[in-house]
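Here we show just some of the chains, and they stay where they sit in the whole.
For clarity, chains are labelled A and B in written order, and residue numbers in each chain start from 1.
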Amino acid sequence: MGFLKYFLIFIPISIVADLMKVSPMWLFLLSSLAIIPLAGVMGEATEEISFYSGPRIGGFLNATFGNATELIISFFALKAGLFDVVKASIAGSVIGNILLVLGASMLVGGIRYKVQKFNKKVVEVSASMLLFAVIGLTIPAIFTHTIKTEALTARYEWLSIGIAIAMFIIYLLGLYFSFYTHKDLYGSEHQESGEAKWSLKKSITVLILATIAVALESEFLVSSVEPMTHTLGLSEFFVGIIIIPIIGNAAEHSTAVLMAAKNKMDVAVEIAIGSSLQIILFVAPILIFISLLFKPMSIIFNEFELVAMIVSVLIVNRVASDGESNWLEGVQLIAVYIIIAISFLI
Amino acid sequence: MGFLKYFLIFIPISIVADLMKVSPMWLFLLSSLAIIPLAGVMGEATEEISFYSGPRIGGFLNATFGNATELIISFFALKAGLFDVVKASIAGSVIGNILLVLGASMLVGGIRYKVQKFNKKVVEVSASMLLFAVIGLTIPAIFTHTIKTEALTARYEWLSIGIAIAMFIIYLLGLYFSFYTHKDLYGSEHQESGEAKWSLKKSITVLILATIAVALESEFLVSSVEPMTHTLGLSEFFVGIIIIPIIGNAAEHSTAVLMAAKNKMDVAVEIAIGSSLQIILFVAPILIFISLLFKPMSIIFNEFELVAMIVSVLIVNRVASDGESNWLEGVQLIAVYIIIAISFLI
């Protein structure tokens, strides 16, 4: 967390701004700045709770609540019918985690340490799950984009739900794999080290308060997306794929880079890849299920999103295969992210 | 084989059913059930013969006759002009072997053994040949699908034949590689262990009889495809890519899973990948050559088939690269197969 903590001041500021009916651009900016530290607070509170719950339930909590911020933002976007923004932000979280977070970690770490090693086996399990997950998303999309029969829409709704269920089952099986049948593979990583700083009661209180605040700020954020993009001439798509994922993941990002700087590349890589994995296998299915309450959202991504995700996953599989990283790999990951961002921007 | 042997009873049943002019659906079902054990009998007879022929010719016989069933079914489909079914069943055999057979092997084996290891070097040779083979199929297809000039049809016929010849040469060179120049790489795998159970005469007789029976049942099967798909509202494409490959490979599949359950993952992986390789490099070219007798079939696959094959090959290369497997990898392979099957179905 560190200095991000001071950003909490943007919570009251954004509330006042909303009451004063400032321009959407300002509201978007202020609520974004408020969400960044809140995501960190939620992560910290979850970690504290896991000290009391024991390592297994704790690991589960961390894995599940790690992306609570994205989930909440997406929930409000879904409610507002901004399906394109929701899907773009799913894709954007995946590529942002892999290219930007992993790239920045490898660059920052690589400047201090010539070669950084990480647990190849663990990363291979995650990278390979990520490959499967993206392939699972790609197959139905290719069918839809090639066939394009409007008559099939109803059928594709069922396909979406079916795939979401499959993803979610794989997610649960993945947790079972890493916390039960193959937990020794993960060695010390899953062990909680240190002691709780907060009491259980405080932790839970903080988690609840932070969740409420994130929900409030997400409403501000989502309500300002449409008018803001109009004013600035940006596409909603760009906001979804680049800006929202950066806001939602900023706290996690800074942790990963910090770990890399301390030569704990294992943790940095696991945050980046694990977070991408949770987005596809947990957040995306949950959003499909939630959308059934409003208007069903399909799981079919557009070509840009698919290509960007496939490319990212191929890269991470390549990078993971040798269990080592250096600054040049970091630069290349970031360069690919910048090229994607620029292509989306123009 | 095991209990599949009892399915041989479906040979007389299907013949009677054909004479009684039962509905196509029943004929399809009965001839399918008859083919399943016949494929196993043919495999067994070939193996017996190889005891008498010595390891090299035996290996060659096994490699070449291993897909005799698919070849015979496809021959009759080709004769009936069902090109789409033939090509779909080639693609379906490749993805079925990689995703379903390998997946089931890894799952079943992985439930009994925490981590199963296999000879990484051998698998890498096969996986890499598979990558080349699929790329060889993809390149001309991309040209055709992008250009789409009808005027080029004649030219693409020559391209198909040229590529089929190239595939076949690579197949022969691959056999030369594994039985001559690099046979030590394969170690004990290529050695025949145990003794012949049958006399040479009996083996040859069984092989000939089984071949005749497969031919008969294939005619039943192929003749019932069109009316059956009409009745059930299935696409011929679905029958070709999912159902026929399962029928043609069932015997092989059960062997692979059995081997995995005995922790002989080496054999299971080699059956799955080797079988896919033979389909592309041996069965597909032979079918192109045979089609010249009737009406030339092009080697150009459609987008769905290509994507499904590319995806499967990428996965198998990923999975092969660490020389280990576990139950979660098995689940993921099967999940991708199910997603492909569902997408084809709707």
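The rule is short, and it goes like this: a residue touches a chain if its C-beta (ideal position, glycine included) is under 8 Å from a C-beta of that chain, and two chains touch if they have at least 3 such contacts.
Keep in mind it's a predicted model, so treat the numbers as computed, not measured.
The copy number for the entire complex in this file, given 2 shown chains of one sequence, is 3.
The rule we apply is simple: only the chains that are shown with their structure count from here on.
Chain centres here are Cα means. That of chain A falls 40 Å from that of chain B.
The touching residues of chain B, counted against chain A in their complex, run 114, 303-304, 307-308, 311, 314-315, 318-319, 321-322, 326-329, 331-333, 335-336, 338-340, 342-343, 346. Within the complex, the chain A residues that touch chain B are 121, 124-125, 128-129, 131-132, 135-136, 138-140, 142-143, 146, 152, 155-156, 158-159, 162-163, 166, 169-170, 173-174, 177, 181-182, 317, 321.
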